[in-house]
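Of the protein chains in this complex, all but one are displayed in their positions.
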Amino acid sequence: MQEHDSASSRPVGTALMGTERHPPRPTAPPGDLTTAVTDPGRELLTVLARHLPRIRAAAGPNDRDGTFPAETFHDFGRQGVLGATVPAELGGMGVSGLHDVAVALLRVAEADASTALALHAQFSRGITLTYEWRHGPPPTRELAERLLRAMARGEAVICGAVKDHGREVTRLRPDGSGGWLLSGRKTLVTMAPIATHFVVSAQAPVDGGPTLLYAPIVARDTPGLSVIHGWSGLGMRASGTLDLAFDNCPVPAGDVLERGSVGAVSDASLAGQAISSVAMLGIYAGVAQAARDLAVDTITRRSASPPSAARTLIAEIEARLYTLRAAASGALVAIDELSPRYDMDPDERGVRMMTPFQCAKLMVNELAAAVVDDCLTVVGGATYAAEHPLARLSRDVRAGRFMQPYTYADGVDYLSAQVLGLERDNNYVSIRATRPPDSR
Amino acid sequence: MQEHDSASSRPVGTALMGTERHPPRPTAPPGDLTTAVTDPGRELLTVLARHLPRIRAAAGPNDRDGTFPAETFHDFGRQGVLGATVPAELGGMGVSGLHDVAVALLRVAEADASTALALHAQFSRGITLTYEWRHGPPPTRELAERLLRAMARGEAVICGAVKDHGREVTRLRPDGSGGWLLSGRKTLVTMAPIATHFVVSAQAPVDGGPTLLYAPIVARDTPGLSVIHGWSGLGMRASGTLDLAFDNCPVPAGDVLERGSVGAVSDASLAGQAISSVAMLGIYAGVAQAARDLAVDTITRRSASPPSAARTLIAEIEARLYTLRAAASGALVAIDELSPRYDMDPDERGVRMMTPFQCAKLMVNELAAAVVDDCLTVVGGATYAAEHPLARLSRDVRAGRFMQPYTYADGVDYLSAQVLGLERDNNYVSIRATRPPDSR
Amino acid sequence: MQEHDSASSRPVGTALMGTERHPPRPTAPPGDLTTAVTDPGRELLTVLARHLPRIRAAAGPNDRDGTFPAETFHDFGRQGVLGATVPAELGGMGVSGLHDVAVALLRVAEADASTALALHAQFSRGITLTYEWRHGPPPTRELAERLLRAMARGEAVICGAVKDHGREVTRLRPDGSGGWLLSGRKTLVTMAPIATHFVVSAQAPVDGGPTLLYAPIVARDTPGLSVIHGWSGLGMRASGTLDLAFDNCPVPAGDVLERGSVGAVSDASLAGQAISSVAMLGIYAGVAQAARDLAVDTITRRSASPPSAARTLIAEIEARLYTLRAAASGALVAIDELSPRYDMDPDERGVRMMTPFQCAKLMVNELAAAVVDDCLTVVGGATYAAEHPLARLSRDVRAGRFMQPYTYADGVDYLSAQVLGLERDNNYVSIRATRPPDSR
Partner (left out) sequence: MQEHDSASSRPVGTALMGTERHPPRPTAPPGDLTTAVTDPGRELLTVLARHLPRIRAAAGPNDRDGTFPAETFHDFGRQGVLGATVPAELGGMGVSGLHDVAVALLRVAEADASTALALHAQFSRGITLTYEWRHGPPPTRELAERLLRAMARGEAVICGAVKDHGREVTRLRPDGSGGWLLSGRKTLVTMAPIATHFVVSAQAPVDGGPTLLYAPIVARDTPGLSVIHGWSGLGMRASGTLDLAFDNCPVPAGDVLERGSVGAVSDASLAGQAISSVAMLGIYAGVAQAARDLAVDTITRRSASPPSAARTLIAEIEARLYTLRAAASGALVAIDELSPRYDMDPDERGVRMMTPFQCAKLMVNELAAAVVDDCLTVVGGATYAAEHPLARLSRDVRAGRFMQPYTYADGVDYLSAQVLGLERDNNYVSIRATRPPDSR
């Protein structure tokens, strides 16, 4: 068995510095999501740092009351944060690396996970619209540019509305004059209180053909659109998560993005799904980090020596936190690497993005929840008060397993199919469209 | 709640390639220990690749019989592998990044963990002697250069002998004419069957002062040195792990490295301890990878659909394997970054190396064992035969928790003391020297 | 390896019934807390069954609003439930086996854990006062009889008030005329909204001697006593858990129970601590059972086949639920066995009660939380709404680890000290009294 002696002892007087030659090594260590690796990423962190104290102070009350921190987001708008992921040439801050987006979300989530979750919606939208602006057909590019410029000015706040409410399917049908009419109801739309637009997942059945998938972009003041208050979450209660109802909302043809068809098994779509969601790993890393910091702070203030179980749990907490940050960072860096690889087979690129994301997501969800739980155990009964920060974190951290893509069950299906070479439609929007309504 | 629509759908005909502008991102992604990031590292992988089939074929029989693969190591010597971590200017291959050392060990461990464990001893020695050659006092530099040149030629094979056998402490005493006499017994000396030299941890009590720690380098043919066969491991059975006895072995003064004193609490020594051991994480990642590959291969050959539990376990295996590789990679890259930072406070540098290493080690040990166990469960009863490769892997993987530094218990003490700001002597050689013999 | 053929096949026509001789076997199988094993226990279940629908219906709203179900408890009083554990000769229902108490609490907790937790306070009080009535000195017997008779009539509702609020210690000092004055503040007093009396843990420093521990019984209308609303829990929100303040409350000498002295290491006290708390294991078993039933009910209503992960998790849920019920049942039966064993050494009796209780408590807490978490995962995102029953159960179940005796950290200390033969004061009231206030 290998055991080692130390090589670091130095006779007194040995010069520490010298003309070292040492090998090339990764210039930007993946680190553990500690800091941004690009200039725009660093700029974003600097701007956000000014907001963190207020975000942290408001986290408790907003959680208790389920209040969305609208004023924080208005300040974000004024200072360019809502356009952080808009390209610089369109007036944005130009953060395009998901690693750096995740670091920013981690910092915000340490102060308040709900704020980070809502902010992610906007950051993610900037990145996916930038893709449309660069690669879409001309009308889409025009639409994307208009929206991105408005985001950069802090004038557009754009939410995704994906999940149907109950058993009803949200549908788009031709209005007879080249446009569309949208009807249905969506649930779990985050950042909705201040949204100016919604990107809505919708189906349009075609006679004799497959059901087509679309994403109409609907302005908030569109006739027939109503925002429905009512959802109250176990956690993430200040994320402004609401329902939307559409009653024959008119949508111009130019405001509708095509999203393929149901059952068209294409792994290429995995790329967009991974890109638009992977940065959320930073949120759960931030929640775990905040819990760990609270626990350590509490224990070190105590005058008694920590008991055996506290030392053991603190070591496990530290190791798990380190590991979940490494797993998330690995997935983020891998996806950032693959993102510009349009030379690759699109299906392969999609899979090579989604697989590390799903591996990391499964473990981040498990480890972050374990870290927070152990922090409550270490600190003790005081954490069982509704408004104790650790109680809030223990509710917030549980959101991770329900984030798309995928849930735990779908993640198991995806990963096992991938590893074992089984057939599977990996497009979760398509999967959901084909499931019975009671199993979506 | 944030759920997302896909941005990857593209209208047919959209050009995939374009003149992209995308932000700087880490040029050498930390990845997941998939490949080397330096030229010497890549060269080492190329050379090793030629040996892997034979190593893999011999793994089973050598494990059964407890036979060290001496011929493989002789070939390693002829092809420069035993000098892989010797600087190029001394005739070696010049691999100096621990990340790349770990990737090489991972590859070998996929074929046979015992071979990788033994090889690590030599790789680690190359790195620590290079440090002595660059930073030691003149006599030490001379000694180090001599040994390194011999390693590069495949003529020197140098083992560490750290752990005392039983309750006896290995001691060095002056021979009265400027040299030393070494007596004691060491256990768990890996790669011993082909060793030409041993670096032995020893104590020298000083009247009225603290006990000093030394590391005499003892040639195999030194009078009084005997190699004692007898240890038979639960796993890692082909690693050539033996005991050594020293009966007043003469050691010249110039062949003795100073190692500080017992109880001199210095975190600087953590750097050398981390550097000399962290690459072993690659070994356990390799064992887990080999188990996963065997399980996947077996399941995909079966004609029946995999049962629910197999799909769930395969997904968990994939996610855990990904995560343990990410954790190990993160620690390796961090230590490679800090390795040349002689500008830093030595204590801080030591801690900043050891902490990520211990976090990664704790989790790699846990996750790698879980991966292998689940692979046995998925494959079924056939794995319960002594010579099934998965049975071997399940024995090999359990060595990780006993590797220095630290065991699980000491790792918990180290990490919790670090996090909570408790006083602790972090030098495990010193710790061990002060413990009762029955608790080392 | 042992594999077995089936012995149950029967040739057609074989008579199934016969004149069997079979060996004696345990007449009352420990079962898994499925049903009561005594007549009074069965009677209690029958009475409770009538209340369960209303308790279940009120669970959600009461949790949301933090409302104590006072009307339910008034009905309990009218129907003798509040005197369930009062001896029949004093007018009570005569349930004296903790196994049956736990089964009753399990049933109630399936409907609402908060109600069960509050009810436990009364059930436990009946049992401990019965002990005082049987074994106390004459004045204590008289006091106990008076209170027990009032409980049986539904007129006395008696809470424990153990934990000091903040850093202040609740103290008893002589009033100069043979009685006492009580001052201090208690937190986490359950069932307080309807309490008629409080049993308060207090200290009385003695000049030159050890601090003595007392438990004054204080009527709600005592001058100087105020009930302080304000605590809002992460879960168990309808349990009526409040703070109490005592400002020189007069307490007659006859209403004060002696509780030994700080630091008087006596394992005999473990018996009372185990007896007064072990039935709470039934509450957490009930929470886990309710979560499992909700998850199974939801999955079986879905039209799609359950995915692989759902089948795996459902099997794990079933096995863990079975196991935690078996562990709880084992501890309850063991304590019921030892309860009348006054022939034994009191210290040994205390340890032999507390050890299985702590083993079961540690695992019930772990397994019940895992069961509930997995149920949320299986059912999906709908459970993440604040008022989803599974969200409530996931908050309620986490109370278990903070219940006395012991917390996880103290449980680890107790069990390891017991197993390894280390010295330790096992009286948690005494332990707490000697700790710095910030570590209690």
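Note that the chains are named A, B and C in the order they appear, and that numbering of residues resets to 1 at the start of each chain.
Quick note on the criterion: a contact is a pair of C-beta atoms (placed from the backbone, for glycine too) under 8 Å apart; a residue touches a chain by one contact, two chains touch by 3 or more.
These figures come from a predicted structure and were not determined experimentally.
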Hidden-chain contact residue, picked from the options C:A271, C:A288, C:L390 or C:A433: C:A271
From C:E142, C:D247 or C:E318, residue that would touch the chain that is not displayed: C:E318
Options C:R50, C:R78, C:H135 or C:R435, residue touching the unrepresented chain: C:H135
Contact residue for the chain not shown (choose from B:G235, B:G272, B:G286 or B:P346): B:G235
Residues from chain A at the interface with the omitted partner, ascending: 1, 307-309, 311-313, 315, 381, 384
Chain B residues touching the omitted chain (full complex): 163, 188, 231-237, 301-304, 307-310, 312, 369, 373, 376-378, 380-381, 383-388, 391, 394-395, 398-399, 401-402, 407-413, 416, 435-436, 438-439
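One rule holds in what follows: only the chains that are shown with their structure count from here on.
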Magnitude of the superposing rotation for chain A and chain B (Cα, nearest 5°): 180
Identity of the most central chain, Cα criterion: A
Rounded Å distance, chain A centre to chain B centre (Cα mean): 36
Numbers and ranges of chain A residues touching at least 2 other chains: 163, 188, 233, 236, 310, 312, 399, 402, 411-413, 416
